[in-house]
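For this view, one protein chain was removed and the others were kept in their places.
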Amino acid sequence: MANSKYAYVRNFELPDPLLPGCFLVCRLDGHAFHRFSDEHGFTKPNDERALELMEHAAKDLMSEYNDIVLAFGESDEFSFLLRKSTHLYNRRHAKILTTVTSYFTSCYVFHWPEYFPGKPLRYPPSFDGRIVQYPDEQAIRDYFAWRQADTHINNLYNTVFWALIQQGGKTTAEAHATLTGTVSSQKNEMLFQRFKINYNETSARFRKGSVVVREVATQDATDANPMPPQPPAVQAETSRPSPKARKGDKTKMAIQVLHCDVIGDEFWKARPHLLAG
Amino acid sequence: MANSKYAYVRNFELPDPLLPGCFLVCRLDGHAFHRFSDEHGFTKPNDERALELMEHAAKDLMSEYNDIVLAFGESDEFSFLLRKSTHLYNRRHAKILTTVTSYFTSCYVFHWPEYFPGKPLRYPPSFDGRIVQYPDEQAIRDYFAWRQADTHINNLYNTVFWALIQQGGKTTAEAHATLTGTVSSQKNEMLFQRFKINYNETSARFRKGSVVVREVATQDATDANPMPPQPPAVQAETSRPSPKARKGDKTKMAIQVLHCDVIGDEFWKARPHLLAG
Amino acid sequence: MANSKYAYVRNFELPDPLLPGCFLVCRLDGHAFHRFSDEHGFTKPNDERALELMEHAAKDLMSEYNDIVLAFGESDEFSFLLRKSTHLYNRRHAKILTTVTSYFTSCYVFHWPEYFPGKPLRYPPSFDGRIVQYPDEQAIRDYFAWRQADTHINNLYNTVFWALIQQGGKTTAEAHATLTGTVSSQKNEMLFQRFKINYNETSARFRKGSVVVREVATQDATDANPMPPQPPAVQAETSRPSPKARKGDKTKMAIQVLHCDVIGDEFWKARPHLLAG
Partner (left out) sequence: MANSKYAYVRNFELPDPLLPGCFLVCRLDGHAFHRFSDEHGFTKPNDERALELMEHAAKDLMSEYNDIVLAFGESDEFSFLLRKSTHLYNRRHAKILTTVTSYFTSCYVFHWPEYFPGKPLRYPPSFDGRIVQYPDEQAIRDYFAWRQADTHINNLYNTVFWALIQQGGKTTAEAHATLTGTVSSQKNEMLFQRFKINYNETSARFRKGSVVVREVATQDATDANPMPPQPPAVQAETSRPSPKARKGDKTKMAIQVLHCDVIGDEFWKARPHLLAG
């Protein structure tokens, strides 16, 4: 072959296997999304369309990769849990990481017009990603608890912050100053007293983030859906089961988006397969 | 903070710095592009629009990242050279790798309609990526020689293969059988004798691949190439200089796509900065 | 400082932390010990003095490093288990690996004259080492089962092999040929029929390898083992408690060498701290 004398350069490609027996968490973060959300007029403090687009991309990714058993998203970030025994791409680090990051990005751009009709992308958005290895179930539980606690903290702050600005007529500097040093109960009180907002009645999508799992599909997707009557915390939307999932399973499984608590035991006890070997 | 008890999970995020003083090559490959090109009706053996779209994404990436000093593409792959002294993201492996992969993917999807008007994407395409560290200039020279030799081998084969099918009425099996065991000179001869195709007169984009560099911008794209007199094979297109590039440099630099030889010395001698420290 | 202009070379020293929450196993292997045992006249198939010297070095290492909770040795290799929560040297890979390897080597050479009086070392012996990360208890159980099963297989083979030579007058080639294709029961039978050797009555040190643990020290070494009534295979020797261990613990702990089974549950159930967090 004409290129055989150069082929030695492949020797510089070193193996990069991830450790067997570990759970893998791949977390994606929007790159410079502060500017991106400004340029594209995202609603503050939360843009429902933008969050739904993130969820759509996450569901597409899980349809493509059965070894992703759980995802959690908030704002411009999404975390994906690969089951600990996954053999995806022989557990090659860069291969898994780039494929997940690239496909998620592609889905985000691909589906943009469905969520922002009439508002074309002004420039290509991107995400960075990392894979973290976790050796045991407790660390996984704590990882998702960490992200959901973060969601709560950020969303409560942002909800009051933007109420102060949008309804209270404050500048951003004033809003910041008002909130400095306040604890959760004070923020809740401020919301209720000044703006008649009961934080716990705001959208669970904003308060709890987006939990994506494969669940047994129900006949009536509307029942599963967030709007009433619902179990207070849990709100689910049904997506079409992926061809792969359908083929492999007897019961009809579908990728669902929930806005439920993942800090307590209930979520995990009801889904023992998430942490199984 | 409500999430502080979980924050220990960040300790599992290990540092992943790349070695200082090495050139970095990031190579992206289309994921399942055999199927993708079929589904989207790519012209065989080469689809000019698809190649131009790849080039566009590569140019966008180089506009965004000044430390990428050279790129080379063929078919559904593109390689990017980061200068050896780059401090991009403190040389963090996953950060550089995912940002490059994600932004390239995003640009590909974003610009698709410009190159395939009236033929919307049927599903989101994706790319995988890897970073390879090279300690010296010779290995970098050989890396790009390796890719361009590969371009030549593949393109010559594909050109005859598809001529046998499209003009010669062969089946794919027959075309394969006809080519088995032939050397380059025989393929050239076959092209000329049977199909009146002079291989050396086919598009340099197909034969040489796409070389992307920052050059001094000129009015006349043909002059942009610093190696006069131009060999006919070299075809350059001028893109608009990026705001960043404009800001940092005194002379107007622009990202150019060339279809020139990168195996010999000439290309590198004319651009000593590519391999500089 | 006169050396500050060169200090940048430290930037090439990259961090190498091991993953938190994993058990660490450090396995050392004698380097070219086939020749070493020949040159120093080791008894075949097992040299008790050489094994005791290995055990001595292992005990010294465990006296020095409290985070090593268990060791297992056979022939010229020894494996050390570090508890999963160890913070030894901030879990830096090379630091832990080289310190363990170096100190074990040093102890081996240092104590040589005690086990081989009148037979000075002819040249310096050495060991190579590696650290393997294991995410869960089952893998650790299986790791030590793997080594002990290996001990059994090798020792049974070697016992018959050398009986055939030493008592049976065979050449090594003949002995190999005699054993080719035989299973364990046939080897046991051969030992008993031809050489009146009941394999199960041979030294447990040879059959089971050497298990090193910290136990409550007692006057009577036989009592030291917490699994009454003692299976005859278990042989324990008490070493002096290290100053460090004495300082840190209320009860007097001592590092003990056992020759007991580590494949079944009993050993591990009696010592739950070995696999604790």
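For reference, chains read A, B and C in written order, and residue numbers begin at 1 within each chain.
Basically, a residue touches a chain if its C-beta (ideal position, glycine included) is under 8 Å from a C-beta of that chain, and two chains touch if they have at least 3 such contacts.
It should be emphasised that the depicted structure is a prediction, and the values quoted were computed from it without experimental measurement.
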Residue among C:Phe42, C:Tyr115, C:Tyr134 or C:Trp162 touching the omitted chain: C:Tyr134
Absent-chain contact - pick from C:Thr43, C:Ser106, C:Thr172 or C:Asn200: C:Ser106
Option from B:Val9, B:Cys22 or B:Ala163 whose C-beta touches the chain left out: B:Cys22
Residue of A:Pro15, A:Pro117, A:Gly169 or A:Pro272 touching the missing chain in the full complex: A:Pro15
Interface with the undisplayed chain - residues on chain A: 11-12, 14-15, 17, 19-21
Chain not shown, touching residues in chain B: 19-22, 84, 133-136, 139
Chain C, residues in touch with the chain not shown (by the definition above): 1-3, 6-9, 12-13, 28, 31, 60, 94-95, 97-99, 101-103, 105-110, 121, 123-134, 139, 142-143, 145-146, 149-150, 152-153, 184
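Here is the rule we go by: only the chains that are shown with their structure count from here on.
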Centroid distance [mean C-alpha coordinates] between chain B and chain A, Å: 32
Approximate Å spacing (C-alpha centroids) for the pair chain A, chain C: 47
Chain B and chain C, separation of their C-alpha mean positions in angstrom: 54
Chain A: positions in contact with at least two other chains: 133-134, 139
